[in-house]
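Attaching a single structure in structure tokens format; questions to follow.
Left out: one protein chain. Kept in place: all the others.
What follows is chain A.
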Amino acid sequence: MAGGSQSQEPAVGSEVPRKKGKATIDTLRIGCLAMVAKEGRHRRAEILSIKETKSGRQFYCNFDNFNKRLDEWVPAVRIDFNQDVEWPNPEKPKEPKKAAAPVAKKTTAPKKGQKRPVATREASTASEGETPRDWNGSLESQKATPDAEGDDKPILALDLDEATPGAEDDDDAMDIDDAVAEAVKAKNQPPEHFSREEEIEKLRTGGSMTQNQAEISRIRNISKVQFGKYDLFPWYFSPYPEMFTQEDLMYICEFCLCYYGDLKAFTRHRQKCTMQHPPGNEIYRDDYVSFFEIDGRRQRTWCRNLCLLSKMFLDHKTLYYDVDPFLFYVMTTRDEKGCHLVGYFSKEKESADGYNVACILTLPQFQRKGYGRLLIQFSYELSKIESKLGSPEKPLSDLGLLSYRQYWTENLVEILLDYNERDVGVSIETLSSKLAMTPNDVESTLQALKMQVYHKGEHKIILPTHLIKRHEALMEKQKTNPKRQIEPARIQWKPPVFNASTRTWAW
């Protein structure tokens, strides 16, 4: 298991020793690490923002080793002021730099075996985490400016200070494999600036939509969204028009995905909107779901709307660049009102790295119902038609990893049981071509499931008893309550071909 640790090592904020001390509600500022009540106990949390509400001051907290989607606004009562607060390290005064300048300072230190982009992202967050910031200055400067929106507006500390700690401060934080990074850091600013440009360059030239952009705010900006019949509670920041951040409720049309802050406007829109299904060609239909293929270039508005929507639930998605180089495969369920968006995955028209999925999402109201599995299966069915091996673009989110692991495990176990019964050996390559998975994914799944062993001088694949049992239980359940599956015969799809002009990213 990677990392494998369940220990609650401090991960929020810098691991540099910080000044500690008691704080009060008034002295607590952005960047402080405090103990905040969450899930029954006090946890270490970084304060990312502060706002005044009618009920008093609230603090936006990011908890140690908790995903960002669990970040929340907490009232002062949940903060334990009896314990010491870690203060942000004082910064030497520096000229204000653009936000998130410290991003990707470790670009040059990729972790072994990982591809560069992954390393870049990894490094970027790592540095983000361990870099103390002087939020105070920016907070004050924001406060000093007359705020038209009033006090209720979260103070977004976007104007992050350039925050490179001196090399000596960082010693403790260094990983072993960060030796190179240290060298880079020692040079300080120029390389940083370079890596930042490099990252933008990467965004520009690469097709990826899942780059982690440090400048994207870490603070959720939309509180609640009405989408079709459902109220959604966004998990992450999404660059909807800034004025929506003031709204308690945002409205999104279920079919055209247009967004409204005003109920009257939304109602008017609904009177006029004629769309009832995603604006593309249906390429799959069974009695349960339909899939639509939508070209980002031809349906720019719709695909942009889709991306904005999905950004609220995908941390590592970036909307930095436009949707043109992507195809969107949208899964819907049908009823008498139309085809309702359930989930989708996007796919680069031409992926240099052989990815068959860029972003993948099941909307929260449909999660934990097996739809994600259908999406994943569909992406592999498309790869099979293309006669290609596919893999999802990295980084995966936690939920993404779990979904993929589950899909991979089920399929591998099924095939392996068959080989076991026939008493035939199998190579990773065979497995990979049967499932249209990359050999790398096959191997890592086998390893993660502890199936790959080296025993008596030979590599063996061992099927753990608990997986066999689970598979049998699944088969049993299948008889009474069949699990939904994509039926490849129902796919009406030819791999689209793009000539140079349609592939061009710019107009």
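Here is the rule we go by: contacts are C-beta pairs under 8 Å (C-beta built on N, C-alpha and C of every residue); 3 or more make two chains touch, one makes a residue touch a chain; residues count from 1.
Keep in mind that, in the parts below, contacts and distances are computed from a predicted model.
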Name per UniProt, for the chain absent here [options: "Mediator of RNA polymerase II transcription subunit 20", "Enhancer of polycomb-like protein", "E2 ubiquitin-conjugating enzyme" or "Translocation protein SEC66"]: "Enhancer of polycomb-like protein"
Absent-chain contact - pick from A:466, A:479 or A:494: A:466
Touch criterion as defined above, residue of A:20, A:450 or A:477 at the omitted chain: A:450
Residue, one of A:269, A:388 or A:484, that touches the chain absent here: A:269
Candidates A:304, A:384, A:434 or A:484 - the one touching the absent chain: A:304
Which residue of A:59, A:87 or A:237 touches the chain not shown here: A:237
